[in-house]
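Just one protein chain is left out here, and the rest sit where they should.
And then subunit A:
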Amino acid sequence: MPLHFELVTPEKLVRSEDVYMVVVPGSEGDFGVLEGHAPFMSTVRDGALQVFASAGAAPETIDVVGGFAEVTEQGLTVLAERAG
C-alpha cells in the first residue's frame, strides 16, 4: 500500500499521487511519512519536501513556503502558501 500524498496551495492542487515516502521539514525537525503513519499535525518550516516515488528511488524535492502538514488514515496532506 503506497502513501497517498497531496500538496495543496491556495492557487491550485499541486500534487495528488501515491508515493512511497515523503520527508517533511517540520518546524521542530524533519520527519518522514510512510504508509500507515499515526495521525499527526505539524507546522512546516520553509524548506524542501523530499518525495520518494518508490523505495530506494532518488528523491524529488519541492520547495514549500508557509506550510502545514496533516497525516491522517487517508494519507499525507501538505498545505503551503507557495510551492515549487
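One rule holds for everything that comes next: a residue touches a chain if its C-beta (ideal position, glycine included) is under 8 Å from a C-beta of that chain, and two chains touch if they have at least 3 such contacts; residues count from 1.
Assume contacts and distances are computed from a predicted model.
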{"item": "Chain not displayed: protein name in its UniProt record (\"Sugar ABC transporter substrate-binding protein\", \"ATP synthase gamma chain\", \"Acyl-CoA dehydrogenase\" or \"Multisubunit sodium/proton antiporter, MrpA subunit (TC 2.A.63.1)\")", "value": "\"ATP synthase gamma chain\""}
{"item": "Residue among A:Met1, A:Ala38 or A:Ala58 touching the omitted chain", "value": "A:Ala38"}
{"item": "Touching residues (missing chain, whole complex) on subunit A", "value": "6, 8-13, 26-28, 38-43, 66, 68, 70, 72, 77, 79, 81"}
